[in-house]
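Here the complex is missing a single protein chain, while all its other protein chains stay put.
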Amino acid sequence: MAYFVYLFMVGLVLGMAVVAVNLSPYFAAFGLVVVAGMGCGVIISFGGSFLSLVLFLIYLGGMLVVFAYSAALAAEPFPESFGTTGAVLYFMGLVGVVGVFAILYIEEGSGLGGCSSDEVMGMSSCVTEYDGMSQMYGPGGFLLVLCAWVLLLTLFVVLEMTRGSSRGPLRSVK
Amino acid sequence: MVKFLFPTLMLHIHADLTNYRLMTLITQSSGHRLMIAMINVHLTLKMAQWLDEQHLNPYMAQTPYLPHFVLLTCWLLPLMIISSQHHMATEPINRQRTYIMLLTSLQFFLILAFSATELIMFYLMFEATLLPTLMIITRWGNQAERLNAGMYFLFYTLASSLPLLVALLLLQNTTGTLSLLTLQYSNPLNLSTYADKLWWAGCLIAFLVKMPLYGAHLWLPKAHVEAPVAGSMILAAVLLKLGGYGMMRMILLVLEPLSKELSYPFIVFALWGVVMTGLICLRQTDLKSLIAYSSVSHMGLVVGGILVQTPWGFAGALILMIAHGLTSSALFCLANTNYERIHSRNILLARGLQMVLPLMTTWWFIASLANLALPPLPNLMGELMILTSLINWSPWTLALTGAGVLITASYSLYMFLMTQRGPLPTHLIALDPSHSREHLLMALHLLPLLLLIFKPHLIWGWVS
Amino acid sequence: MTPILFAFSSAFTLGLTGLVFHRVHLLSALLCLEGMMLSLYIALSTWSLGMGSASSSALPLFLLAISACEAGAGLAILVATARTHGTDRLQSLNLLQW
Amino acid sequence: MLTRLPRLGLSLPRLLRNHPVRFVSQSKPSGAAGVAAVTELHPPAEKSDHGEVSPYVKNPDYHGFSDDPVVDEWNMRVGFFFGISVALVIGGAFIHYLPDHGMREWARREAERVIVQREQEGVPLLSEYYYDPNKIVVPGSGEE
């Protein structure tokens, strides 16, 4: 089980490295999908089934549709991909640096993180998670309202930023 | 103290509200100022007579040598207004008002600076005088170079005086007070480290640049040349003296232990500057620049007199500062009378003026003789006392000071002979005769100087 | 340093590196930003799960909501930039240098 | 400073040359360049440039204060009255007749009195000590 968790973590870092090497946006979006998926795995392995569900549904289901759409906006005839040597070298460099730091800084036998992997699978963490979700509607109500307000605000922000019929539709000039 | 501050403030209102029917605004305000000066004379003498704690308050006070400077300020400000009359005559009335308000605020800050007993208060006002002066130079100057001159003026002064602020704040941390009244009773500082020497320099360099010391004097000729006549007058007469005054205050109160050795290079520099700026004067063709360099030269003597720190040195510095205040101001006024007629500061263009302006030649004569320190004049008293104390310090200074005195005499006579004697150039035949206003101005400068011959201990300070 | 701490820290740092050294597409910069927020989400979730803290286990959801807002605003900016500059390339954003 | 040295080198021959006393061209003025020479005779009419009209044309008794003759006269009187009469004459007389400025005479009298007193007592005129050493209370060296 622990090997899976390590695999998820390595995947997390590798996916992020793909995002970071500045390929064409499709590849970055793909990297982000990988990161989100691996993140789900990591969270699940810590016992956060609801949190990982939220991540999976909202992130992969909602966000990446928008990104795919926007990648189309930024479409280019000759996308930069892993075929270019610079990108590969950059990627290898990033991963190599992270690997060196991992060897240097990860302590031996420190387990996974906050608590030991036996406890991770236990029932207590699941209970706290659902407790927390229900607290969101009680003591955390202020934050909920605040988030709703921010979402409304974002609506206006997006409207204002993209307003103006005179300036033409969404387009990309090559 | 309020006795002169309040009338000075009233002058603001006066300048703003007056509608001028019979007298011009300028004469009214100069009359007002002369009244302030008279109050000040009264108060000066009162102070000198009953110098006690009655007249001291925690922030403002008068000290034995202070009233002279306040008196000089109050005396010169009306003269500045009178001298600017021609310069301002073509301006609209609102600008005249602004100008007079500027001069008034300058007087206000100067009085506060001279009478502050708290060192930070002194510093604040020392800096506050920069602003009106800067505006006088850059707003009412004549040539485009005035902007550059204003920059030089502001940046030389500020770059040297910001370390002073830090040094004062450090002093406050050490002694717990910056009041001049209590500082003299605080324990002598234990200054031994290298940082303390830097602190000493920080305390003094602001004033040395303001004086100005040779080497840090470049702002002065520029500012003098570009400023209108009132700016040159106040710079030469009072603002340079602010540096001397500050040095006297600082060096007597707090810098004592280190000054003995550390002031050597500055004395040497000052005396070297006396000779060098004198030599520069000898080959000047710009009249205002010549007078400005002569100020630097005289101030070098003052610096030397203060830095040797003997009672005679201080008294000599005080006398020379007062006398030079009147003399250099008078010379700038005279240069301005030339400038108003010939529209040039060049000496070569204004020669032989005795033929057309004979009475003015008399004033030129007296002013030049005062500048070269002819025997009965207070200038000589000051120079002699400084020279004596410098010889007492080291006989070798005689070489520099003697050469300085000789050169001073030479360039003063050169200036007089070039401008007044000789044949009149043919392009100078349609000059205005000198006005009563100008004669009044010169009389108000030079008669006090002459009267001081008869009662010199008014400006002698400690030595009596 | 525990593995999970290292994992999300390096993921965040990689995202930041991508954002800082990014010179091509505005969209890629936004994706990097999004990746940074994602790693913060993972960090927050694992922290609250690891600590067993009930009250902070809802925090990742708020983080996700706000970062979604941020992403939305970023996309709006992308559209606005595409309209005014004709492209989303970051090199074309050079009008303000003089 | 160093950058100016080459310039000195250029100008040195000129400085050493024995040139005439005045820097004025002795040749006949030729064309526009000659007119600008310093000592050339300008007709008086050209003098009244700078947009100035001499105020003496309007008011022969011009004092330099104002264009209006009446205002000019009054200003002159006020200026002279305050400046010369009040400030210098009355002020000077006031200062001159002030008794004992700076208490110098008093100090002198006191000093002479002290000298006479000390001579009578036979003690030296100047004491070595500024304060009387007997009056200074020195804290004991021992316990508190």
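Quick notes
In this document, chain identifiers A, B, C and D correspond to the written order of the chains, with residue numbering beginning at 1 in each.
Here, a contact is a pair of C-beta atoms (placed from the backbone, for glycine too) under 8 Å apart; a residue touches a chain by one contact, two chains touch by 3 or more.
Just so it is clear, contacts and distances are computed from a predicted model.
A chain of this complex does not appear here, and its UniProt-recorded name among "K Homology domain-containing protein", "NADH-ubiquinone oxidoreductase chain 2", "Trafficking protein particle complex subunit" or "ER membrane protein complex subunit 6" is "NADH-ubiquinone oxidoreductase chain 2". Within the whole complex, touches from the chain that is not shown fall on A, B, C. Residue B:139 is the one among B:139, B:343, B:421 or B:457 that touches the chain not shown.
One chain of the complex is left out; on subunit A, the residues touching it are 114, 143, 146, 149-150, 152-154, 156-157, 159-161, 163-164, 167. For subunit B, the residues touching the absent chain in the complete assembly are 98, 109, 120, 123-125, 127-128, 130-131, 135, 138-139, 147, 150-151, 154-155, 158-159, 162-163, 165-167, 169-170, 172-173, 195, 199, 202. Where subunit C meets the chain that is not shown, the touching residues are 5, 8-9, 12, 16, 19-20, 26, 29, 33, 36-37, 40, 43-44, 47, 51, 56, 59, 62-63, 66, 69-70, 73-74, 76-77, 80-81, 83-85, 93, 95-98.
Simple rule for what comes next: only the chains that are shown with their structure count from here on.
Judged by contacting C-beta pairs, the busier of the interfaces A-C and B-D is A-C. Chain centres here are Cα means. That of subunit B falls 9 Å from that of subunit D.
Chain contacts: subunit C has no residue touching two or more partner chains. Multi-chain contact residues of subunit A (touching two or more other chains) are absent.
Per the touch definition, subunit B reaches subunit D in the complex via residues 22-24, 26-27, 30-31, 34-35, 37-38, 41-42, 45, 48-49, 78, 82, 85-86, 343, 348-349, 425-427, 429-430, 432-433, 435-438, 440, 443-444, 447-448, 451, 454-455, 457-458, 464.
Of all the residues in subunit A, the ones that touch subunit C in their complex are 6, 9, 12-13, 16-17, 19-25, 28-29, 31-32, 35-36, 39, 42-43, 46-48, 51-52, 54-55, 58-59, 62-63, 66-67, 70-71, 73-74, 80, 94, 98, 101-102, 105-107, 110-115, 120, 124-125, 128-129, 131-133, 135-136, 139-140, 143, 147, 150-151, 153-154, 157-158, 161-162, 164, 167-168, 170-174. For subunit D in complex with subunit B, the touching residues are 38-42, 44, 47-48, 50, 54-56, 62-66, 70-71, 74-76, 78-80, 82-84, 86-88, 91-92, 94-96, 98, 100-104, 107.
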